[in-house]
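Submitted below is the structure of interest, expressed as structure tokens.
In this view, the complex is presented without one of its protein chains, the others remaining in place.
The block that comes next holds subunit A.
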Amino acid sequence: MMIFADDTLTFEKLADIVQQVMTGVGASLGIFFLTLLFSLPLGMLIAFGRMSRFKPLSLIVKLYISIVRGTPLMLQLLVVFFGPYYLFRIPTTPDYRFYAVIIGFSLNYAAYFAEIYRAGIQAVPKGQHEACEILGYSRAQKFFKVVFPQMMKNILPAITNEVITLVKDTSLAFAIAYTEMFTVAKQVAAAKSTIMPLFVAGLFYYVFNFVVAFIMERIEKKMNYFR
């Protein structure tokens, strides 16, 4: 198999490729961490909206989740990026490319997290709510003291799944020409006629996710102090 078009692989060439691909890592990490920062709390709000007894709100939120889950993230990124101009004639600055990525990713992941939270909250037995009621806890006390810790334990495996998917999804930012690691890797591969940058990118995703899985496993173990 040809790794390079001229079929020679030297250490210098490899080091050069790794160095170039790594220039995109900062952008990928930025998408990853900022998306988590915004979507994890936003998902909680959406989950509350979804479970609201106020029907119009819960229906709107349900529709939102349905659309986000039913259409590709790539398409959503395009809508967030081009929408302001094509729909409302609002001119966008070059900086907006980055914001569009973070907004698109956060809105998308928040919807998935919301459904995970909802499942986790609903899995807390009714008896726990009744015990809180009898002991006189306020709604806030009930949520933070009793429901939240049990919900977290319930949902950790599902959250791990989403976080791992997010690592790989960061590459979708290319859809609106935001340069992150995978975009760089493809450019280098095309420029040098070699598949090596793609292997480097693949290794990066794998190692990143290995670390994510390791950390999440540690957190899961920490939550094992109760059953």
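Following the convention adopted for this analysis, a residue touches a chain if its C-beta (ideal position, glycine included) is under 8 Å from a C-beta of that chain, and two chains touch if they have at least 3 such contacts; residues count from 1.
Note that in this section contacts and distances are computed from a predicted model.
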item: Protein name as given in UniProt for the chain not displayed, "P-II family nitrogen regulator", "Cytochrome bc1 complex cytochrome b subunit", "Prokaryotic ubiquitin-like protein Pup" or "Polar amino acid transport system ATP-binding protein"; value: "Polar amino acid transport system ATP-binding protein"
item: Hidden-chain contact residue, picked from the options A:L63, A:A131 or A:L203; value: A:A131
item: Among A:T71, A:Q122 or A:Q141, residue touching the chain not depicted; value: A:Q141
item: Residues belonging to subunit A that touch the chain removed from view; value: 125, 127-128, 130-131, 133-138, 141, 145-146, 149-150, 153, 225-227
